[in-house]
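So the structure is just underneath, and the comments pick up after that.
As you look at this complex, bear in mind that one protein chain is not there, while each of the others sits in place.
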Amino acid sequence: MTAGTGAGTKVGTGAGSARRHHLGSTEIVYLALVGILVIAGVLVAVRGGNLFAQGNVSYMLTQTSLLGFVAVGQTLVVLCRSLDLSVGYVVALCSLIGATTMAGDPSRVWLGVVAALAVAAGVGLVNGLIISALRVNAFIATLGMGLIVKGFLDTRFKGPEGEVPLAFQTFGYTRIGPVPVSTIVMLLVAAAAFVLLTRTRAGYHMFAVGGNLDVARLSGVRTGRTLVLAHVLCSLCAGVAGLLIAARFGTGNALVYSYGLDLDSIAAVVLGGTLLFGGRGSVVGTVGGVAILAVLDTAFNVLDVNPFFKDVLRGVIIIAAVALYARRQIDPASRRVRFGTKGSAARGGDVA
Amino acid sequence: MRPIRALLAGTAAAGLLLLTACTTDAPTEQPPAAEKSAAEEEPAESGAESEWFVQEDYDRELAQRDVEPEGPADQPWLQAIEPEYVDTADFAGEGGTSEGGDKTLCFSNASVSNPWRVTGWITMQQQVEVLQEEGVIGEFRVSDAADDDNKQISDIQAFVEAGDCDAIVISPSTTATLTPAVEAACESGTPVIVFDRGVNTDCMVTFIHPIGGYAYGAVGAEFLVDNLDPGATVLALRILPGVDVLEHRWAAADKVFSESDIDVVGVEFTGGDGAKIKDLVTQYLQRGEIDGIWMDAGDGAVAAVEAFEDAGQPYPVFVGEDEMSFLRKWDETGMTAIGNVYSNFQWRTPILAAQMIWAGEEVPSEWVLPQEPVVQEDLADFLEANADMPSLHYAKFGGEDLPGYPEAWTDR
Amino acid sequence: MTLTAETSRSTARQWRERLLSGGSWTVLALLVVVLVVIVVINPSFAEPVSLMAFAKKAAPLVVLAVGQYFVIVSGEFDLSVGSLVGAQVVIAARLMDGDEALTWPVLGLMLVFGLLVGLVNGLVTTLLRVPSFITTLGMMLVLFGAIRLWTGGAPTGALSESFRVLGRKGFPDVPGQFQVPYALLVALVVVGFAVLLMRRPFGRSLVAAGDNAVATAYSGASVWWLRTRAFLLSSFLATVAAVLIGGFAGVTAQVGQGLEFMAITAVVLGGVALGGGRGTVVAAMVGALALEALFTLFNQLALPSTIRPAVQGVIIIVAVAYAARRRRT
Partner (left out) sequence: MRADDDAHIAVPDPESDPESPDPVLRLHGVGKEFFGTSVLRDIDLTLLPGQVHALVGENGAGKSTLMKIVAGVHRPDTGAIELDGAPVSFPTPLDAQQAGVATVFQEFNLLPDRSVAENVYLGREPLLRGLVDRRRLHADTSHLLDDLGLTSITPWARVGSLSVAQQQVVEIVKAVSYDARIISMDEPTAALAEQEVALLYELIGRLRDRGVAILYVSHRLQEIYDLADTITVLKDGNHMLTAPAAEVSPDRLVRTMVGRDFAGFFPDKPADTVPTDTVPGEVPGEVPGEVRLALEGAGNQMVDDIDLEVRAGEIVALAGLQGSGRTEIAHGVFGIAPFTRGRMTVDGQPVHVRTPRQGVRHRLALVTEDRKSEGLALGQSVLANARLVLDAVLPRASDRRARGIPGVLRSLAVPASTVASAQDVEVQYLSGGNQQKVVLAKWLVTEPRVIVLDEPTRGIDVGAKRAVYDLMRTLTAEGTAVLLISSELPEVVAMADRILVLRDGRIAGELPGGSEEEAIMALATGAA
């Protein structure tokens, strides 16, 4: 990689427009997605299959929806320099609340949806308040909240419970062409989050809170409220994921919490180019990150690869991707340069 | 249970429920669940009264233990108890890409996340190889859902979607949740074979399973009742809550215990983690003698036995599983024990069932395989037969006549 | 324990101050309260045999917490220790397969493997600048998958008896009688070693790096190497914990699962700040003991095992919130 340090020499009144265009991390994510699609497509073709057959495509898309919901929500909190390790438990909780409230009665569908989302929002609210008002580290706060919800689930529900009326199961099973309704809903939620982040004050303030809390506060942003909102929305997204689970299972299931959605969603968010330390990122990138994981899933499935190998590769890809983003984070333009250089000495190279 | 302890536990539980009250909402929103929850908040977990206990199933399973299964005695995986055969002529020769041989068999596996499944999975692969050699099976396509119901639903959908499966074998991850997906698979016209855990539908051609969880649980509990004096103390170790096959085991055992003079001093969830099991047993031993251990699965049984050894306590009457590590420990210590069996050889049956269905042979609609525990008398035989097998191998894996034996299981 | 009276006297006052100033105080109080409640409920817990059994059970978590402490105090996370413990036990079982003669060679190999994992964690975090949360999350996935890939999904083989001595046996080796478990001795050695290390230049530099990496680098420290060594220590101690856990209970498929969160929780309970620079290794150890004592208490209370995670969650949040409140005022 050639750092454009030399270009900064002439930075003066007319710079900025003259700067060469950098690939943003979102673009890298989608380039990587295309790359992986091509490689996987070729590999599958070599084996005589077709990765882009309708069945595989809808498999891929279906795989994106569950993690997609959770990851979109997770994006919001990660942008605020927080994280949510309780999402997996919230998903399980909401699948059960939704299914038991519906109790097989089509007329109670809306009630189930409202109840599940209300509970989800409640958990998010508590998370947000513990973090912002009690100043408990988000890692510990949400880990603890996850345990609390787990305890409740294990005590209250002895297994799959509740019944989802067929009308609502369509949310989990209907497809329009190869595209499952759940994926469409996920993309709508992602679009809503996109609008939130790019078109609303709350979204703008999330970037500010994650980017620099002091700057946000100095600019009159209500930082605590923003953080709480992010957590509520994150939990709501997890709640929708729980409803999707209920629709697909026809019932609620507590064991969903063992799917590892919490860490997977953080991985997807980071894979999507959002900075783990907040302030930079996008929902579009997250959707790309989720898609990458789904393509890998599908390709491995089609190629009949050992499921454990998938974990290995997933771990490697996440680390490699973040290492790549970290390389690109050093912004040559904002570094001061007075004289040209023959070397490329980075300032404070020893500070890890 | 001492009153003070119950009181403290109750207080803690009540406090906790208050804390989590925001997640329960008004009872009016959940009328069907509300009544149950009151009972479940009691610290005592009574399986026999739980929603998992169905008297009818319990009675049937217990009766099935004494039924002589039909079929070859040396091939228990082909035996069936009280079979009701269904005609499969419709599926014969029909279907998919190939006529006669080289069929595509699709298998949606819940996971290979525990030793029991790993052992069975090897057996299944070996059986498939045999049929591939014979030209019955062309392609064996597998999706592993890694214990993710949602993924397994997609996996099954993908098989249906692909349209070229000549039969779909499903080992469901969770009973209730996979029902819609299995129904969809049935509707596609492809023969569907379900084994191990069931689903809430009877649309599949055959549902293959050993007698069941009630029988499993009851066998162990009865063994304890028979071998312990009245008033003896028993500790029940369970893996995790909410899984039907495991819940049935406990529900039956609880039923048996409740009808006896056995004192169940504790019911603990261990996650199958040896360290946790050993710690829990050790703690119980500190508080008093334990005369018997009942486990709902054999994972970590050796750790429980060791806890007695390390505490210098006499061996309990022990209900384990047919896992080699436990059988060896049992033999070594000479304790009074029984090796419960959730017939691992059932992993062969679906493959053979697929062959039969393709051939138009009739198969039992519910294929109940025998499920006989390993008892003291058989112990030596099983130990000898499996002498080279790894410790987390299951004695009744039923693959001795397969060509890959024994390397496939020893060198996995 | 082995400290001379003189040094312990001179440090007593210092400890008291530290315990009161930071969040460590909370956890010590918690530990004492929990232990007292246990003894009130079940006086037999205070008997030496029971206490030693408790020590034996708690030893692996103490060792893990000490390892995690090094990483956390330097400002990082290590989420890979749970997977590493699992991997090490499985590796040991498969490679030695009960063969006594292979015990030491396999132990050596485990050591090398553990250090390799730590080195990769450290270098990826410090040189490639991947946040350690992600590095070690990735490592956790890689280890989890790789070890199952290698064994076909379930562990095979068996641990040799001599391998199991450390985690299982004690001195004198009479079952049921009072014995000092070797695991306790190992934990004490580890804690002692950690306390000494934290008083060594390395320890002080490590904490300083967690407090202010720039100032530490400008003072001539190689911060990347300091942190990498913290990861090496964490992985090394995870290997030690694997020997103890494997020894204690043998091989099961689930071994090690969730231990990373337990270890981090223990360290944080001990008042060690996530983000680094604050907290003592002894407090981390007390945090681990408090967590284990809490589990014992749940057991003694006959609290339904399903509700225990919830109580655990409440206690963690309350303890950390309390510590945060103290620090603010």
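Quick notes
Which chain is which? They are A, B and C, in the order written, and residues in each are numbered from 1.
Keep in mind that, in the parts below, a contact is a pair of C-beta atoms (placed from the backbone, for glycine too) under 8 Å apart; a residue touches a chain by one contact, two chains touch by 3 or more.
These numbers were taken from a predicted model, which means no experiment stands behind them.
All shown chains touched by the missing chain in the whole complex, by label: A, C. Of the listed positions A:138, A:221, A:283 or A:319, the one in contact with the omitted chain in the full complex is A:221. Annotation: of C:227, C:278 or C:308, C:278 touches the absent chain (contact as defined above).
For the options A:104, A:211 or A:260, the residue in contact with the chain missing from this view is A:211.
For subunit A, the list of residues touching the undisplayed chain reads 5, 8, 11-17, 19, 22, 195, 198-201, 203-205, 207-208, 211-212, 214-221, 275, 279-280, 331, 333-343, 345, 347-350. Residues of subunit C in contact with the chain left out of this view: 14, 17-18, 200-202, 204-205, 207-208, 211-212, 214-222, 277-278.
We take it that only the chains that are shown with their structure count from here on.
Rounded to whole angstrom, the centroid-to-centroid distance between subunit B and subunit C, based on C-alpha atoms, equals 35 Å. Contact with two or more other chains is made by residues 148-149, 151-152, 154-155, 306 of subunit A.
Shared interface positions of subunit C, defined as residues touching 2 or more other chains, are 153, 304, 306-307, 310-311, 314. The part of subunit C that touches subunit B in the complex is made up of residues 41-42, 44-45, 49-50, 53, 57, 60, 151-158, 168, 174-177, 245, 248-255, 257, 296, 299-307, 310-311, 314. Interface of subunit A with subunit B (complex): residues 53-56, 58-59, 62-63, 66, 93, 97, 100-101, 103, 111, 115, 118-119, 122-123, 126, 148-149, 151-152, 154-162, 169, 172-173, 245, 248-251, 253-256, 258-259, 297, 301, 304, 306-307.
The touching residues of subunit C, counted against subunit A in their complex, run 124-131, 133-135, 137-142, 144-146, 148-149, 153, 213-214, 217, 222-224, 227, 261, 264-265, 268, 274-275, 304, 306-314, 316-317, 320-321, 324-325, 328.
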